[in-house]
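All protein chains but one are shown in place.
For clarity, chains are labelled A and B in written order, and residue numbers in each chain start from 1.
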Amino acid sequence: MSLEALLVAFFVLSGIGVLSAALLSEQRAVQSLAWTGSAASLAIGMAGALAIAAKDSFTVALWSLPPLGRLTLSVDRLSGLFLLVSASVFLLTSIYSLGYLRPYAGQFSTRALCACYFTLFASVVVVLTAGDVFTFLVGWELMALFAYGVVNYRKRHEEDARPGYLMLAMGEAGFVAVVVAFLIMAASSSGSLALSELRAHLVSVGWQTRWIVFLLSFFGFGVKAGLAPFNRWLPQAHPVAPANISALLSGALLNLGVYGIVRLNVDLMPPTTVGPGLLVLLVGTLSALTGILYANRTNDIKEMLANSSIENMGIITAGLGAGLVFMAVREPVLAGMAWIAAFYQMTNHSVYKSLLFFGAGAIDANVGTRDMDRLGGLIKRMPWIALTFLIGALSIAAFPPLSGFVSEWLTLQSLLQSAALASTAVKVVFALCGAGLALTAGLAVTCFAKTYSMSFLGMPRSDRGHGVAQESPSIRIATGLSAALCVLLGVVPTFVIPIFGRVVEALRVTDASAALVPPFFKSASERPLLPPAFVDEFHNLGAQVGRGLVPGSGLVVLHRGSSHNPVVFAMSTTYMSIVLLLLTALLVFVVREFVSRRSRSARAAPWAGGLAALRPESTYTATGFSNPVSVTFSAIFNPTITEERLEVIAGHFRHRLTRVVAEVHVLDRVLFQPLARRTLEIAGTLSRMHHGRLNAYAAYVLGTLLVVLFLDQTHVQDRFSFSPALILIVALLLDRVL
Amino acid sequence: MLNLASMASEAERRWPEQVQAWVDRRKPVCELRPTLSEVLPEIAQWLAGEVRYRFAGLIVEEHQTEWEFRCLFYARKEPGWAHLLIRQPLDATSVPSISPQVHAADWHEREAEDLFGITFEGHPRLGDFVLHNDLWQEAVNPMRRDFDERTALAERTPDTEWRPRRIVQDPGAFAMPVGPIYSGVTESVHFLLETVGEDVIRAFPRLFYKYRGIEKIAVGQSVDQCLLLAERFAATTAFSHALAFCQAVETVCRAKVPPRARTLRVFFAELERFRHHAGVIQEICESTALTVAANQAAILEEDLLRLSCSLAGHRYLFGLVIPGGLSCDFSDSACREASEKAAEILTNFQDLEQQLRYSSSFLDRVEDVGIVSEKHAREFGLVGPIARASGLAGDLREAQPYSGYERFAFGAPLETEGDGFARLRVLFAEAAESARLMAQAATMLDPGEVCASVTFQPGAALGWVEAPRGATFHWVRLGTGGVIERYHPITPSFVNWHGFHLAAENFAFQDFPIILATFGLSAAENDR
Partner (left out) sequence: MSQWVIKGLQTGIKTTRYPAHEETQGGVSPGLPSAPERVADEQGRHLAKLCPTGAIVFEDGTLRVDPRRCVHCFRCSRATHFPLDWRPGYEWASYASGRRAPAPPWPRVFSTSLHILVVDAGDCGACLNEVKQLNNPYYNMHRLGFFITPTPRQADILLVVGPVTDHMRIPLREAYEAIPTPKLVMAVGTCALSGGVFGPSFVSGGGVAGTVPVDIEVPGSPPPPLAILHGLLVAAGRKDPVASTNVGKAGAPA
């Protein structure tokens, strides 16, 4: 099928989905969501795959709106990658929703959810395939709106609609910045809004404009991607939304922010200085650190996963930033490596985060609580979820040979390539950020060790933790597929990296995948780039095992540095998995043959120091497990004991010790609350202008008009060929502010 | 500090018509008998507060037709006892609690409630003390006359629904259980440590896993048989307990112990103290994992055990003290040699102390951990080296001298920090004093008999000794023919376990074993 046909099929299926929501009953709407959604995901996923495989980008023109130019949809390799990833997430979510939403049919309006779901999907595709600015912005707004709709789906349950509203509000603030960025870009180029035109004409723009556009777009898309410090909405939105929507939010919607950053700052207007890249790198590291610290602190599974998404987005952004820096110093191969790492991390994150959210949703539905202090022992109750959640947790904690390990390893390795840079200051920043990312990796292990052990292992701590739960087949399939993907993406990275390599190649950078996955070769003459001594060493390392048997380039991810930085790094999760399997098989064999035959093993209750029974309240809680992290980083968390009360009876018999600890998020404390305070002060000062005298207000309007006419008369017209629209927008903004 | 006569008249003045006072100058004891039990808490508070007497214990006796509740108070610095005595008919099983006013009475009342079934009004924590509620589900009071101690050991099934009381309300708090079987060679005690992860917020020791019911077994036994019980219920301080028991019996029977025996008793009591403190120091060093110092201290403890065995025939001095004196005589030269050997051991001991003072890694672990303030020590009525390390002076050898201690010169070390290091210093200082007392006693041996005959007569009396762990009081009531009617030992571990949580709380988990070691408590002595 051609790409055009697939696109059409997708939109038709989405339309069918929306219609079905209007026409069908509640139960059927759920089924429609699942089946039609799966079909639509498959369609657009295949479209994405075709786009990556294609040589050129595919463009289709839609309608023409006179002042805004022609609306086009264009699918190039970058769009294709994001389409493929989003489609996978939507496919998994659709399958999962079949089982997960069934209990919702009576309580909430599943038809509304179904409708919002398809419109959200369609708007995401529109954003990813937008060929001009207007289409992009329209798609973005629709996406934000329908995202609000699905996040606040369970509004009746929570008293507060605030989280969804916060998401919408902060998203809108970002949107305004993005709009301004796009308009500045359009004004700096030939005035057309088509992305292809922008790409061609923005090469000669000055560094001031580049900085402004970069800052505005980074802020705008950063809000969407959940980067610090503008991500306060994310940990609040996730617990509110139902689990399948959370998976969408983390797995597909956050990626749109990354898409925006890449599209604007890598594709359309690549940086020429290292500044933007360093800023992106620093913001990424900061997000990663704050995200994982707060993930360790919280006991609500979904809030923890939200914070972990912030961390992963931070890692992705750090990879992007490193790539931007390498791009600016004209090291395209290293930039390509860094971007491959970032895309890999993004893909992995979409898959394992969806998996983890599916698991969290299943836990919530079965046990009735998300508080890890009250879970426990679920491995017996939900064995399939326990297994798949384990694979997801190991992946996100970057355990070899799973997917998270490969992408984090690649990210850290690309940061290590800073040795190729000239400036010491930049190298220092790279080193610090590398250390920061290493710290987050360690904290991620702590976080997920706590999550898994407190939820699944140990003794059940709530009443509903006993017995065996029902697991619907669709949930099993969804979690099983995700887990399989996690394993696949980890075990055969050498087949996955070339895909990202193709995407990076389209961004006018050389194909770095060759630098990472050198193909099998027969003789030195085939690879004149690599010296013969190295080829021999390569051969002796065993890196050519499988040649002739295995298709593709090889099974080792290997990079050899340049002549002034001849460091080789190599990794092969494929070999690792094979060896692991062999050793496990050997171990099982040895144990069965030699050990089990000789001795019997008996089962006994756990030893509890002689107590007749170990009680659940004597076992470690999640708070206790993460207490060392809280204590070590208490300068960041800054908990204050607002109330400490010891109730005493009859003189000295202690009855109850209550401690109320208040904590303000570090970003709120350091940034937002002082900002809000200053803003309110300024507003207070400005409010003196609103004294109610009509004559003064008339004077204000007259003054604004005079200023605008003055600007119009002088230099504006030369520089900005889009003056009418710009003046209108500026006037509207001023009006808003005042 | 009032003298007893003025105490009596003051009491009668404050509570006219409600208190009868009676003074026995010989002992010296002032007995205050309230006619109304409601007035008991006030008097107790007055005795503990204004009069500044120390609370020793509560003795409950079930006679043929009435209950007798006796609260014992004693003066800190000079001989003097105040007994607060209430008699009630047998069907009146409730008495006002004095624990809100005199905190030190807390555990005594809980024990009496569990064993006798007496309700102490105003005490909010009765029950589940000696007889664990998850095991003894029926309301049984073993110390009552109608309970036959030869009842066979019943097979009990534990109650799985039983939960301990929790105090900390933090959402993530949990109660970590330790024991009763834990870590190496330790006595069976169960701890519930409430925590949110790093610090112990509340420590709750659950004792009486080793309750052997000796007070019940003793009823109806002869003095000889009960002496065995007294010696063996806490055998690491066997001599002191046996001594207290014998002194009680001697007081009842008005027997006069020969001076040689009194001096020898001092000699052996101090030998036991020296050996006991060596053992506690060894435990402290081992708990901080300073193995080399622990081994050095262990050498000294073993030396003292062998010295005890060579001299007296048994490493823990069993079978030595009997009512009327000692069971065998020791030559002057043997005692002198033994005290010289003890002085040698003391030199090594003091070497060890010096080296410990300069081990900064060791001091890091014991300094400023497990702090008990003087105020708390006084409120909870702590005794022994622990109290003296918290600034609470008081030593029965000085305040209420017995067995001829008034003839000896010795110092009572006092520290004020109340932390583990202070307790360690007190132990070293007391051990040095003990060795010197042994040397003094070896030179002050009067010739003569070593045992006087004792004719048993009915009566009741208190025998007291400053045991190595602190003040211990044994109450003995004899019936006709030398048969025990009531035997109630009040042990220093019982008193000090009550205050253990003060030291263990708000310190990290890793400090817990060290604090436990610096307290040097015995569960056997507490459980009886």
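The rule is simple: a residue touches a chain if its C-beta (ideal position, glycine included) is under 8 Å from a C-beta of that chain, and two chains touch if they have at least 3 such contacts.
Small disclaimer: the values here were computed from a predicted structure and weren't measured.
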Out of B:Ala5, B:Leu36, B:Leu90 or B:Val292, only one touches the absent chain, namely B:Val292
Consider the whole complex, including the chain that is not shown, and state which of A:Leu24, A:Ala420, A:Leu611 or A:Ile636 touches that chain. A:Leu611
Of the residues B:Gln18, B:Gln88, B:Gln225 or B:Gln350, I need the one that contacts the missing chain. B:Gln225
Per the touch definition above, residue among B:Gly319, B:Pro401, B:Gly459 or B:Gly479 touching the missing chain: B:Gly319
Sole touch to the unshown chain from B:Thr195, B:Ser240 or B:Ser308: residue B:Ser308
Considering the whole complex, not just the chains shown, which residues of subunit B touch the missing one? 132, 135, 142, 147-153, 156, 158, 180-188, 208-214, 216-217, 224-225, 228-229, 232-236, 238, 279, 282, 292-293, 295-296, 298-299, 301-302, 305-310, 313-316, 318-319, 322, 327-328, 351, 355, 358, 522, 524-525, 527
Touch list for subunit A against the chain that is not drawn: 602, 604, 607-612
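The criterion applied here is as follows: only the chains that are shown with their structure count from here on.
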Per the C-alpha means, the centres of subunit A and subunit B lie apart by a whole-Å value of 66
Complex interface listing, subunit A residues touching subunit B: 299, 373, 608-615, 617-628, 630-631, 649-659
Touch list for subunit B against partner subunit A, complex: 97, 99-101, 103, 106, 122-125, 134, 158, 160, 163, 166-182, 188, 190, 192, 195-198, 201-202, 379
